[in-house]
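The structure appears right after this line, and notes come after that.
The complex appears here minus one protein chain, its other protein chains still in place.
Just so it is clear, A, B and C label the chains in written order, and each chain counts residues from 1 on its own.
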Amino acid sequence: MNTFGRNLRLTTFGESHGPAIGGVLDGLPAGLCIDFDEVRRQIARRRPGQSALTTARTETDIPEWLSGISPDGITLGTPIAFMTRNRDQRSKDYEAWADMWRPNHADFTYEARYGIRDHRGGGRASARETYARVVAAAIVRQWLSLRNINVEAVLCGAGEVTVDEIFDTLIHHPKLSPHLNIASSQTEAMHAAIARAKAAGDSIGGSVAVLVTGLPAGIGSPVYAKLHACLAEAMMSINAAKGFEYGLGMAAATASGIATADIFTTDSNDNVITTTNYSGGIQGGISNGMPIYFRVAFKPTPTVMQSLPTLTRDHRTVTLPASGRHDPCVALRAVPVVEAMTVLTIADALLSDTFYR
Amino acid sequence: MNTFGRNLRLTTFGESHGPAIGGVLDGLPAGLCIDFDEVRRQIARRRPGQSALTTARTETDIPEWLSGISPDGITLGTPIAFMTRNRDQRSKDYEAWADMWRPNHADFTYEARYGIRDHRGGGRASARETYARVVAAAIVRQWLSLRNINVEAVLCGAGEVTVDEIFDTLIHHPKLSPHLNIASSQTEAMHAAIARAKAAGDSIGGSVAVLVTGLPAGIGSPVYAKLHACLAEAMMSINAAKGFEYGLGMAAATASGIATADIFTTDSNDNVITTTNYSGGIQGGISNGMPIYFRVAFKPTPTVMQSLPTLTRDHRTVTLPASGRHDPCVALRAVPVVEAMTVLTIADALLSDTFYR
Amino acid sequence: MNTFGRNLRLTTFGESHGPAIGGVLDGLPAGLCIDFDEVRRQIARRRPGQSALTTARTETDIPEWLSGISPDGITLGTPIAFMTRNRDQRSKDYEAWADMWRPNHADFTYEARYGIRDHRGGGRASARETYARVVAAAIVRQWLSLRNINVEAVLCGAGEVTVDEIFDTLIHHPKLSPHLNIASSQTEAMHAAIARAKAAGDSIGGSVAVLVTGLPAGIGSPVYAKLHACLAEAMMSINAAKGFEYGLGMAAATASGIATADIFTTDSNDNVITTTNYSGGIQGGISNGMPIYFRVAFKPTPTVMQSLPTLTRDHRTVTLPASGRHDPCVALRAVPVVEAMTVLTIADALLSDTFYR
Partner (left out) sequence: MNTFGRNLRLTTFGESHGPAIGGVLDGLPAGLCIDFDEVRRQIARRRPGQSALTTARTETDIPEWLSGISPDGITLGTPIAFMTRNRDQRSKDYEAWADMWRPNHADFTYEARYGIRDHRGGGRASARETYARVVAAAIVRQWLSLRNINVEAVLCGAGEVTVDEIFDTLIHHPKLSPHLNIASSQTEAMHAAIARAKAAGDSIGGSVAVLVTGLPAGIGSPVYAKLHACLAEAMMSINAAKGFEYGLGMAAATASGIATADIFTTDSNDNVITTTNYSGGIQGGISNGMPIYFRVAFKPTPTVMQSLPTLTRDHRTVTLPASGRHDPCVALRAVPVVEAMTVLTIADALLSDTFYR
């Protein structure tokens, strides 16, 4: 299943070291005039090789647009296809591993399912696939922006360093247009933690906070397509994600009902708001007009600079050599991907629900 | 959207105080001989009014089977429809609230979306809807049992009492057929915490641990229908769920890659296993044959025995009267629902994937 | 697969002689005030036992509404479930046939697919299933009526009697609000043909003409959900349908391009119209604002009052006894079902497409 979404659908394709990576975005309304500079800025945020903290692989990663856009840059309502060639692939680096199952990777499970696996660069299981998500969302977020809906994500944890004050602020001082830059005070500490892991040849986990503002009340479907269920599915589809929580989140398990009741009131324009936001902007699976926020936890990059024992396809025990290059903290590079999947989910909810009004 | 699943689909219907609650299960293979006693046992686990800790509403809740089953109790391959009448509804209890939006409930958001709301008993947003999920899963789990796949859930946290040793055991001492009864040592403490909340007129959150054993390696779809993404979506579709984590879970964010590598080896039958199970039985979205486990956090029941300020539909501030009856810990009653959604998700993955082999 | 539609979805259930027949309609907008008298009128049109020309089975067929409707009769936006009990089933009539495969029925193929079959009254393959379609559409057509969209079907052929002038009129004298009553001049002749077949113990085929008026231009999706492709799928899902044609239809195969060009012009209100309507109101899969019309051909009822040779499940050749009761012309009873499926298809197209504007 390589398609995401119901009325706005993204189908992606491509193996890490195959000919190309790309996607087809279907269902975006016609008439959107695309700002391609903004698209490039979004893609640049995801690009590897940007700092000492991420992989050394350098790729220009400018997508080629194949369809769905008029010569003037306006969406036609037809599917928008795009792709980028894979370059700098160093597939030979992977030859040594062709028969081995790398721990915590998808090597063994792909073989269990398909009986065959493209071992070069992780094949389809590589995070390279997320390129297509970021490209598609770079267009879709412009459609959301026209409706004053904004999506923002930041790294809010790397190893032992975590930025919990973000959530305290969002719960207790809800505004209709908050920002996540409160995390910036800890950015340096988080980057230092990543650098330490890298220096040790190890990797560390991390977490990403997301904030959606401007979404009106009434979006999302009750029961099986609850807005937060769609967000959870979207987030858990990102490589290395291990947990999702929204609003009060996992801490809800130890909370009191009276203490966490979000009391309804009105603002100066007689809009309905709540005085706190333990609910995370969603009640009963439908947006309530308050900011939506959630957190996603990512495991450490499985690839480490240390040799590990493992099995080959024919069940021989071997030593997997230490890797030459890797991202020590996948959460850092996941930030724009988390944003992208949020954008796609919110836009799909809007395009699925507005006909009900 | 009131349908769950891709190749095995459950469509549910019904409002809490409407004529009936039920569902249609489509896609279950023909030829399964249903054990109706077992179905009744499963339904009984969910039924309200079982102890002082859950709501006083008493319902027999025996489903009426409408289709899809032969006179001998064998599935025909056609849709299995079932329903139960709503009784003991006390809709009058809700009349006072007809124009009020109860805090942390879906009253306001349903109105924002639909412009109309069945206020009686929470309407479609009531946890009563989960009855249909438990009934459907009570059949489907029999189909899984024939394949030696078992699903088990337990309460693993209620308020301040949590049972983290479950997860330590599952990670560090993986066996192919573990059980969750390790939680039983704390059952009394958890129930006491719930009783305290009830006595105080308050409610508390809780969490539920789930274990799936017997699922072979190779089930689940990479990229957008990752097995854990489907599980996350399923869990977050349950009323009051606020967070989902599998394997190492949220703790992955602070972990080291080297320390959490699940090393592949073989057991005495030359089956591939891992020496630890930080991965939670899923790698790259596909099962690896090890036990799958995850945890779901639930918020406290929004209904409490204390009056709260709120708004009416026309934005007047009023006092919502204290409720007469409620479940102080929704997580307790969610246990069989969590199991049911796990059963449906795993069976759908099996029915979606096996043709690939 | 027992669900029809994308954004407006009807899931049906029930075997002919099982406990009940019914459906769940999901996705209909909230706020529609249902006229239940009109629903009953629509259901009455389909009911068997209405004349000497249709089966003698008598059923009251009043649906019980299970969910999705407020006590005042207003749609809640939640799934509308309904059912009716099966009565007057005479299952014993079918015992003799339990092991035989009736020619041109689905007995053999159900067994080939499922390995089991409910032989009583045709089980799930019975036209009784169409009851649920008519009930659901009886509500949905009220939603269409509010938008001035009307759907009308008539019998336009029974055995040798056919009413081709309907189509000539629709092509050459297009108006925005035509009617199909031109067929009425031949109704008597068609009924006489059916009566002759019945008297001979035989059955005859027939065809049904459909007209949709009031649908604005721009509805339908190009490429794979072309409006006429959705209509074709819907029509061919009706029992005994063997062919579908719209606009010029099968006759297109022998036509000239110049002679059948629908020339664009404007009416007195500057609306775009075409001077002829060979296109049948759809161009490129999207409505063009002109009346949509099409025809569906139905085979003769397979059940006849004559004994036929056939096989049993274990491949013995036997004589299938002549049937006691049957509809000699299934097309006659298909008229309201054809209307119902058209209503569902058009409403789904509207609910899928309007967000694009």
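Structural remarks
Keep this in mind: a residue touches a chain if its C-beta (ideal position, glycine included) is under 8 Å from a C-beta of that chain, and two chains touch if they have at least 3 such contacts.
Predicted model, so just to flag it, every value in this text is computed and none were measured.
Contact with the undisplayed chain is limited, among C:Thr78, C:Gln186 or C:Thr310, to C:Thr310. For chain A, the residues touching the chain absent from view are 1-3, 9, 11-15, 18-22, 24, 26-27, 30-31, 64-68, 70, 74, 76-81, 83, 113-118, 123-124. Listed for chain B, the residues touching the missing chain in the whole complex are 7, 29-30, 77-78, 222, 351-352, 354-356.
Residue-level contact of chain C with the missing chain is found at 1-4, 6, 12, 101, 103-106, 108-110, 112-115, 124-125, 129, 157-160, 162, 197, 201-207, 216-226, 228-237, 239, 242-258, 260-266, 270, 272, 274, 278-280, 282-289, 297-304, 306, 308-311, 315, 317, 328, 331, 352-353, 356-357.
As a convention for this text, only the chains that are shown with their structure count from here on.
Look at where the CA atoms of chain B average out and do the same for chain C: the two points lie 39 Å apart. Rounded to a whole number, the gap between the C-alpha centres of chain A and chain B is 26 angstrom. Per-chain CA centroids place chain A at a distance of 45 Å from chain C.
Shared interface positions of chain C, defined as residues touching 2 or more other chains, are 30, 77-78.
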